[in-house]
Structures are given as C-alpha cells and as structure tokens.
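One chain of protein is taken out of this complex; the other chains stay put.
Note that the chains take the letters A, B and C in the order they are written out, and that residue 1 is the start of every chain.
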Amino acid sequence: MFELILFVVFAVVALAAAIGVVAQRNVLYSALLLVLNFICLAALYVLMNAQFVAVAQIIVYAGAVMVLFLFTVMLLPGKRIEVAGRRLPGQTPLAILLALALGAVLLLLLGGSLVALGRPAHPAITVGNVQALAEVLFTRYIWAFEATGVLLLVAVAGVVHLLRSGPRPGAPR
Amino acid sequence: MLQYAWLVLVFPLAGVLINAFFGYRLGRRACGALATVAVALSFLWGVGILAGLLNLPAEAREVHLALWDWIVAADLHVGLSLLVDPLSVVMLLVVTGVGALIHLYSNGYMREDPDYARFFTYLNLFIVGMLLLVLADNFLLLYLGWEAVGLCSYLLIGFWYQKKSAADAGKKAFIVNRVGDFGFALGIMLIFATFGTLGFREVFERAPVTLQAGGAVATAITLLLFTGAIGKSAQIPLYVWLPDAMEGPTPVSALIHAATMVTAGVYMVARTHVLFALAPVSSAVVAAIGTLTAIYAATIALVQTDIKRVLAYSTISQLGYMFLAVGVGAYAAGIFHLTTHAFFKALLFLGAGSVIHALGGEQDMRRMGGLFSKLRVTGITFVVAWLAISGIPPLSGFFSKDEILAAAYHSGNVPLWLIGLITAGLTAFYMSRAVFLTFFGDSRVSHEAAHHLHESPPTMTVPLAVLAVLAAIAGLGASAFNGFLEPVFEGAHAAEAGGLPEAALIALSVLAAVVGIALAWLMYQRRAIAPERIGARVPSLHRLLYNAYYVDYGYQRLVVRPLHALAQWLARSFDLGVIDGIVNGVPALVSGMSRRLRGWQSGYVRRYALSLVFGVVIVTTVALVMVRTI
Amino acid sequence: MNLSDAPILSLLLAVPAAGALLLVLLDGRRPGLLKGVALSTAVVELALSVPLFIGFRARAGAIQFAEQWAWIPALGASYRVGIDGLNLLLILLTTFLTVLGILSSWTAIGRHLKGYLIAMLLLEVGMIGVFVSLDLLLFYVFWEATLIPMYMLIGVWGGERRIYAAVKFFLYTMAGSVLMLVAILVLYFQNAQATGNPTFDLATLTRFARTLPWSTQVWLFLAFFVAFAIKVPLFPFHTWLPDAHTEAPTAGSVILAGVLLKMGVYGLLRFAFPLFPQVAQAAAPYISVLALVGILYGAFVALVQPDVKRLVAYSSVAHLGFVVLGIFALTPQGLSGGILQMINHGLSTGALFLLVGMIYERRHTRQIAEFGGLWRALPVFSVLFLIVTLSSIGLPGTNGFVGEFLILLGAFRARILFGALGTLGIIFAAVYMLWMYQRVFFGPLDKPANKSLTDLCGREILTVAPIILLILFIGWCPGPLLATIEPAVQQLLALFG
Partner (left out) sequence: MSVPVYGYVALSGLLFLIGAIGVLVRRNVLVILMCVELMLNAANLALLAFGSAHQSLDGQVTVLMVMAVAAAEVAVGLALIVTLFRHQGATDVDEVSLLKG
C-alpha cells in the first residue's frame, strides 16, 4: 500500500514537472523542472528495485546533463524567454491532437496485453542486485558497453571540434 | 584505242581539279585556255574512238569497259563501267565538240567576270558529268551522270548567285529535276527488282524474255524512266524550270540548256529503246507528250519578248519533236535531230549571247533591231541557224525535222504528224519574228547601248562560224548517220505505211516553214499586219501565252504554297505543340504534383517533426488494424 | 604475333580513359597543354583503331578481336567484347569524329576547358564501349555512361537554353534506357530460372530468347525498341534532338549526330534483331511506316526552321528515318545500305555541324535570316558547305547516294510502296537543304556584319577536309566498306531465314 502511495505521489509530481517543462516560458525554469522530473523518475526506479540505475540517473541526468543545460542557458545571451512571434499555423492544436491520437492508438494496441502482464511476481528478489547487473553488463553486454564508451569518446571529440571551429561569438557574420 | 576510252573523262576531270584549286592563281587566260583545251582533247580523243569503232565490223561496235566495282551488295553488282557504241560515241562527239566550241566562246563572253575560275570549273565538271551520262554502261551510272549534270546546271544557272532570281532559278531547276528523278530512280529499282541487274547489256538481253510485251511491268518501267526524261528534257508538265534557267550566263544556256543536257532524256529513251519497244503504251505516251510539248511551247514562244526566253521555249518545243521521234520508234531520227539541234540551237544561243554582249546586257527584242549591219558575223551565222531551225532545205534542220515528221506520218498516227507540221510552221514564224526584230528593221537600240555597239571578239565569232557551217551542212550526212546508228537500233524501225508519198510530205513541211516565215515577214518586217493589233484583238489570249499559260503561277498556288503551309503547320503547331507538348507535358505533370508536395518541405524543423509523429500515428494505426483483424 | 590476338579493343577503351585521367592531373590554367594532350590521345586512339580495319577478315564473318574476362562472376556478367562487320565501321567513325570534335573546339570553348576535354574523352570511352560490348550488362553500363558526359557537354558548354535541352535529353534517353534495363533483367532472370546458369552473355541469351513465349518476346522487343527508337530518334520520339543539337557546343552536336544516334540503330541490329527475330519481322511494316513518316515529316519540318542547326537536326530525323527504313526492309541491300548510311550520316551531318559551328564562332548567330550572300565573303567555306550539302541530299558521286540508293532499293524490294514513298523523301531533302543553302550563301551580301567575315583558317580546313575526302571516296569506291558490312548483313539475314 505504501508503495502505491509513493508511486502515485512521485508519478503526479513527475507529470506536473513534465508539463511544466513544456509549458514554462522561461528556459531556466524549464531546466529546473526537468531536474525535478528526473529525480522523481529516479525515485520510481528505486521502487522497481533498480537502485543502481536510479543512482546513475541522479548522477548522469540530474547532475551532469542538467549542469550542461544550465551552463548553456546561462552562456547564450539574449532572450531566454520565448516571445510570441511568428507561429506555424495550427502547430499547437495539431501537435496535441496527434499526441492524443497516438496515445489512444497505443492504448488500444497495448492496453490488453499490459493488463495481462499483471504485477511482478517477486519484486525484491534478484532484480536490483548490483552484482548481478555488473555480471551481465561485463559479460553478455561487454561489446555494447565498450561501444558506448567509444560513442562517448566520439561525442567528446565531436563537441570539441564543433566548438573550436566556426566564427567566434560576436564575429561579423 | 577503245580500251582507253575512259581518257575522255580524264581530261575535263583534270581541268576541274586544276581550275578548282589553282584557277585564280593561273590567271584568266590560262584558266580559260586550260578548260577549253581539256574539252578539245576529249573531243579529239572521241574522234579517235570513233575511228576505232569504225574499224570494227558493224555488229561488233559495242565495247564494254569495266573500270572498277562501284556498289556491290549481295546480288547487286554495279560496276563503274563504260559502254562505247555508235550511240554513245555520237553523243560523246556532240557533247565534247559543241562543248569545246562553247568553252572557247566563253573565253570571250566571260572576259569581264571576276569569277572565271569558278565558271570554268563548273563547265568542265559539266562535261565530265555529261560524258559519264552518255558513256554509262548501266542504269545507276547513267543516273549518276544524270544527277551530276543536274548539279552543274544548278550551279551554273545560279552562277551569278548574288542575283536572287538566278539563285531561285537554279534551285527550281534542281528541284523540278528531282521530281523527274524520283520517277527515274523508281524505274531503276523496278528494273533491278525485275531483272536482278542494272547493266544495259544484261537488261536488254533479258528483256524480251523476262518482260511480257505490252505487260504492266514493261509499261511501268518505261513510264517511270520517261518521268525522269520529262524532268531533264523539260517536257510537260515539268518544263517550267527551263525558261527560268536562262538566268545563267548565255554560254551555259547554249551548252547545257539547249545542246546537251536537256537532250539527255531523249538519249535515255533511245538507249532503252529495247524496253520501250516492249511497251507500246509508253511509247505512245512519249510521242503524245512530245508532240503536245512541241506545239505548246511553240505557242508560248510566239509572243515572248526576251530573246533568250524565245530560244528557251523553242528548245522545249524542239525537244518535244525529239520525243515525238523516239515515241514513234524513229530513234535514229530523234538522235539525228538531237545532233542538228545541238548545232543550230547552240548557234542561236551563242548568237543571242553575242547580241546581248554587244548591247551591254540587253535581252529585250523590243529594244533591238537593225543589228545585222553592225554585227556582221553574228548576223550571218544567226541567219543560218534561223533557216536551219525553220526547216529550209538544204540546211540541217530540214533533214532532221522532215525525218521525224515522216516517221510520225508513217507510224499511222496522223494527228501527231499534223500537230508536228503546224508546230513547224509556228517554229518558222517565231524564229523569223526573233530574227526580224533583232537584226532587221529600224534600230530601237537605246542611245547609250548604240554607242558601245561592237562585234564580239574572235574567241566568240570563231565558234559561231564553225557551228554555222555544221548547222548548214550536217543534214547532208543524214544517211551516213543513220547507217552508223543502225546496229544500235536494229529491229526498231517505224513501219513504212502507205499514204502520201515522201515528196508530198517534204513539200508540206517546207510549205509550213515558208508560210511561217512569210507571215512573220509581213508582220514584223513589212508591217503589213500590225502584230499589236492582233494582240489587242484577243488580249486574254495574248496574256495567256505571254505568261506561259500561268502554269508557274498555278504550281506556286497549288503545290508550293500548300506544301509550305503544311510545313509551317507541322513545325509550329504539330511538332512543338502536339508531340513536344506530350513530351513536355509528362514532366510538367510531375513537377505540378511536386510543387504541391513541396509545401510540406517548409524548412521548419517542427513541421517535419509533426509529419514524423503523423507518420507514427499512421503506422501504429495500421498495426492496430492488422492486430485486430488477425 | 597475330594482329587479331592483340587486345586492341581493351586498349581502345583504356587510352581515352587514361587521357582523361591525365587531364585531371594537369594544370587547368594551361590550355595549350590540355588541348595537346586531349588531341594526341584522340589521335592515338584513331591510330589504334586502324589496325582493326586492317586486321579484320571480312570473309570470316564471326566475331573478331574478341576478349573475355569475368567481371561480376556472382551475377554472371562478364567483360566480353569483340567486333564484326556491324560495329567495326562505327568504331572507326567514333575515333575519327572525336579527333575532329576536339580539333573543332580549339578556340570555341572559353571556360572550363579541362572539364570539357575530359568529358569528350570519357564520352569516347562510353561510345566505344557501347559498340564493342557483347554482354548485355556491360552494354547497358556503357550505354548509360555516354549520357553523363553528353549531359555535361550540353548543360555546361551549351547555348542559351542549355539546361532545358540537357535535362530533356537526359530524361528522355533515360526513360528509354530504363525500359531496356527492365527487358534485360527479365531476360536475365528468365534465363537463370530456366537454365540455372545466370549470364548476361548476348550469344547465350540469344539462343534462350527464342524459347520464350510469343507475348513475352513481343513485350521485350518493344522495350528494347523504345529505348533504341528514342536514341535514333524515330518519329515520334524525336523532339529531344532539335533542342539538344541546337544547344550543344559544336563538338557535342558532331558527336551526338555522328555517333550517339547510331547507337540506337546499332542497338536494334545488335540486340533487338538477334534476340527477337520473329517479332522484328512481324513489326517491320509498322516500324517502317514510322520511319517513312519520319523521313517526310523531318523534311517538312526542316524546311521552315529558321535556325541552321535546328534544320540540320530535323534533317537528321529524316536521314535516320532512311536508315531505319533500310534495316527494317530486312533485305540484303536495305541492311547494307542502312549500316553504310549510318556512317554516311555521321560524316555528312558531322561535317555540317562542324561548318555551322565555324560560322557561329564568327557571327554568333545561326539564324538563316542573318546570313545571305556568304559566298562572296567566304568562298572556301561555301564550297565545303556545298559538297557536304550535296552529300546530305544524296547526290550521286557522294557517299549519301550509295547509302540511300541501297536503302531505297532494299525497301523497294520488300514493299514497293515503302520504297516509292521513301524515294519521295529525296526530293524533299533537296528542297530544304538547297533552300537553306541558297538563303545562306546566295543572294546579295547585304548584312554589314557579314561583310567583314574571314574565310576558314588552316586548322578549320584541316578539320573538314578529311570528311570531304571520305564523302567523295565512299561516293565512288564504297567497295571496301560494303565488303566489311557484308558478312554482318548475311548473318542478320540468316536470322530471318
């Protein structure tokens, strides 16, 4: 019962934060609400006995990624707030409509099987064991893991290249 | 000697090449002399060939010279080979003999022209073509010579190309001739399809066996060949190019459009007489068209005022005579008339040229008159030619024309003979008219021209004199001539039918000539009957004749303009509109569709994202439907 | 070593490719060097092609100078080349016209000279490849490969409306070739399925194609036919030609008219006929009618064209109509004449385009109305033009006559009416060509701009003179050429029994 309450609380907060991210016109607030959302999700991960992932979520998202976002928001001068200007006609209603349609279709498609899936039988047994996770990660998924490392390396190199080349800020365009 | 007959071609060919590349560097005199000598050498060589031929027994006077294989494709074998027999030798001598004289004459006539080298190149090229034509041993080579002389005719008519009328006349000559050649070419193809060969000897040998006498194939072949002759020899209905051809320099008119090239049609019919003998219908058509042309052109000549046009229509008329002859089977008579005509008509043209030259380019007989005393040599020689063409004995024209009329009479076709006789009278009339208007009576020469009036230089008068002698005496050789040609035309004799005796026919034809001359004398010399009055009495007839029955106008209206309009329509509306329209329509359709679709490619990332989501919705919906239906 | 063992055909393909590669590496700012390299490459190529003619055994009949290597073994495609009477003369024509094309561009090309010369040489590779290939896939690759340099030549170095013309040319031809590709693939897969031995070899597929059901044969023939008919171009597929010709630079027009159009006819003879002889025979009357319409139609439309190049382009439609009429007569003379006329048309129309290019370089216009009386200003040019014109209208004594006469004779023997209508075409040919000639060269020299024109220089005369000599030579002694063609004709005739 306690679990359910926790779930509902975190879920509601996560949803509210997500809506805030989208609806907030100030970019800085959006970023901060996104952090809130990430933290709620981390809590939900813990509920699912995925402690390691939850920790990683906090470190990677709420820590590293968010800091990057915030730095960028601070770095870019000028309007942080979106001004209502030229808009694509019908973009917002169409977007919402399509999103609802997608949700409805997905619900119809998957709803039945999800309910049939029921609850996890023994939620607290092996899943969530960091040791077990490490075993899988470094044996079966070792190549994927290494590839992820290479990907990160490439990303770093790419970012460095991107930001070194091109005109300096304020240079005549 | 005979195996070197091809040398007659080499001399003028060398003249062509040398004059074409070095003519202007050689200078005027050398260039003209070279061309003349080349043709004269050919003539001398031709005389040698004649001697060689005469040495042979009469039946063996047929030598085939194969030079090299020309076109060989499967069963088609066409050699570049020459045929030397009495007929081709006669033509050879006429062409080179008259040709050499006219070349000589041109040295004087073209004295002032800056383009002398081009002129003599063309003229020599013409001789080459004409010799190929008469010496050809197969139909295709004949056709080659045929087209080659057509080309030279085109080039020489348009020699003064800066004059639009000259260029137009050249083009007209070529194209009208091509219409005739169309038939000729089809005839050649039909011959090949029928006989499997194009060689004269083979075709003529097989003809009596392969072709059914009077059959459709024989008739078709001969009529098609005759179509070619109609074009080249300016018969109805394709004669229209010849009067216009007078735009060319006068020596050209004399050589090509009177003496030699235009008679190629007669030569061709004579050459293929074996085929015509098998197609009586075609022969009748030949005779009918010839006769009709003879009188038709003669009536037009009655009222022309341009001296060269009179001569041009006269040529058409005389060619009609020749076709009448070959049509009724009197091939030797036709060729004989061809020869004498070459002499006197060349002489007439050269004389006219001399007059025109003396008057500084004047061609209208209404502004001539009384020139006899000023231009002695020209006058005397012209008179000889006039009497010859009118058929006054004992000049050459009398013999040849009389032979034709007699043959026509004996063929049993009296109307043809009668028309021929009337034409003889008309001929005498219009030639007399020309002579009286030009050489006799009061001078109507403009003051300006009278001041410069002079007799032509010897290079021009010598050929006149030589031709005058030939025109006068050639008739005396009639029987020798016929005898020489005998082996070629063996078996093709006009039947000697009853009726009027020979003497009566002769008397009638002389009478016609005398009446014609007398009438002209009364009208134009004595002025007893004013020609203007007659013209005024029937103005429409006069106009009709003066404008040559409006045939040119009719062709222009009925053939040229509709075809041109069709071409315009095809090019502007059909090709660009319909065909290209379809071609351009397909891409236009595609690009129209894509222009609509291009709206989606707005450049806005968010629109793309929207499309993406839309796509996802579609795909999942499809998945949903499929899951549900399974 | 026996001459016919030398890999001359591969060398023919390699030399221009190597020349193009060399040009890539050279400095684009030295036009003299570039032109020198390109010209010497083309001359070497021409010299290389002569041994083919010498070493060719006309009586042998079979494919000679054959070479074969595996190319894509997995697909059964091979590099298989060889010559016979059908393509030998076309190869010579290609190497010959390429030399003249490069000579004619000596001063005419202002910009991107390097790219231009590279395109010319690559075009030569493509054309030679088309003519020597005996493998359907190889043929198709070369066939498409000629499109690209030609597209460049028109699109980059062309006239005012070059983009339109280039795109039209490309898409039109491409549309046809796609059909051909489909047909080739159908043939390939049918054969692979039936025999379990996938191959693109022409000889194998020829044997196989006979076994296909009639309707399949008809469809495949039609696909090949449309591809080739567009290239020829046969009425009503001809409208790309006037645009392409008018806009292309001189050398482009020369190659286009001289060689590229011949690829269409060659394709019919090499592929469509042997693969589907029965269908070809059945379709012959219909295609002959198209050819006849093309002859007369091309002549009529040419008559009223105001632009010399367009006029010549439409005359090509008429002339190629003659060629197609000849080959679809399926008679010995018709086929011989058709093949010979391909060469003749390449020479005479090539020369016409060269000459038009020369006057265009001087006057920067091709409108007939802008000329008149040119003979006075340019006598040498006028004489050369006259000879070529006469060849184009098929005057006896020029090459055009030999070809046209054989074609008409062949057509006449097959169907009298077709022969007669075709013969009508030679009248019209005289009409439009002579009228054009008269308007350009005769009459008074009254346009001021024409008065100061200079006559041809030595290089220009050298460019045209070889063609003139060939025109006269073939006109009087077509023997060696006809003898070369003869065995191929016999083989084709054997197809039709």
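FYI, a contact is a pair of C-beta atoms (placed from the backbone, for glycine too) under 8 Å apart; a residue touches a chain by one contact, two chains touch by 3 or more.
These figures come from a predicted structure and were not determined experimentally.
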{"item": "Touching partners, among the displayed chains, of the absent chain", "value": "A, B"}
{"item": "Touching residues on chain B - with respect to the absent chain", "value": "598, 600-606, 609-610, 613"}
{"item": "Absent-chain interface as seen on chain A, which is shown", "value": "1, 3-4, 7, 11, 14-15, 18-19, 21-22, 27, 30-31, 34, 37-38, 41, 44-45, 47-50, 52-53, 56-57, 60-61, 64-65, 68-69, 72-73, 75-76, 78-79, 82, 85-88, 91-92, 94-96, 98-100, 102-103, 106-107, 110-111, 114-115, 117-123, 125-127, 132-133, 136-137, 141, 144-145, 148-149, 151-152, 154-156, 158-159, 162-163, 166-169, 171, 173"}
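Just so it is clear, only the chains that are shown with their structure count from here on.
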{"item": "Whole-Å gap between the CA centroids of chain B and chain C", "value": "37"}
{"item": "Separation of mean Cα positions, chain C and chain A [Å, integer]", "value": "66"}
{"item": "Interface residues, chain B side, partner chain C - complex", "value": "68-76, 80, 140, 143-144, 146-148, 151, 154, 158, 161-162, 164, 166-168, 170-171, 174-175, 178-179, 181-182, 185-186, 189-190, 192-193, 563-564, 566-568, 570-572, 575, 579-580, 583-584, 587"}
{"item": "In the complex with chain A, residue positions of chain B that touch it", "value": "602, 604, 606-607, 610, 613-614, 616-617, 620-621, 623-624, 627"}
{"item": "Residues of chain C touching chain B in the complex", "value": "168, 171-172, 236, 238-240, 297, 300-301, 303-305, 332-333, 336-337, 373, 375-376, 390, 395-397, 401-402, 405-406, 408-409, 412-413, 416, 419-420, 423-424, 426-427, 430-431, 434-435, 438, 441-445, 476-479, 482-483, 486, 489-490"}
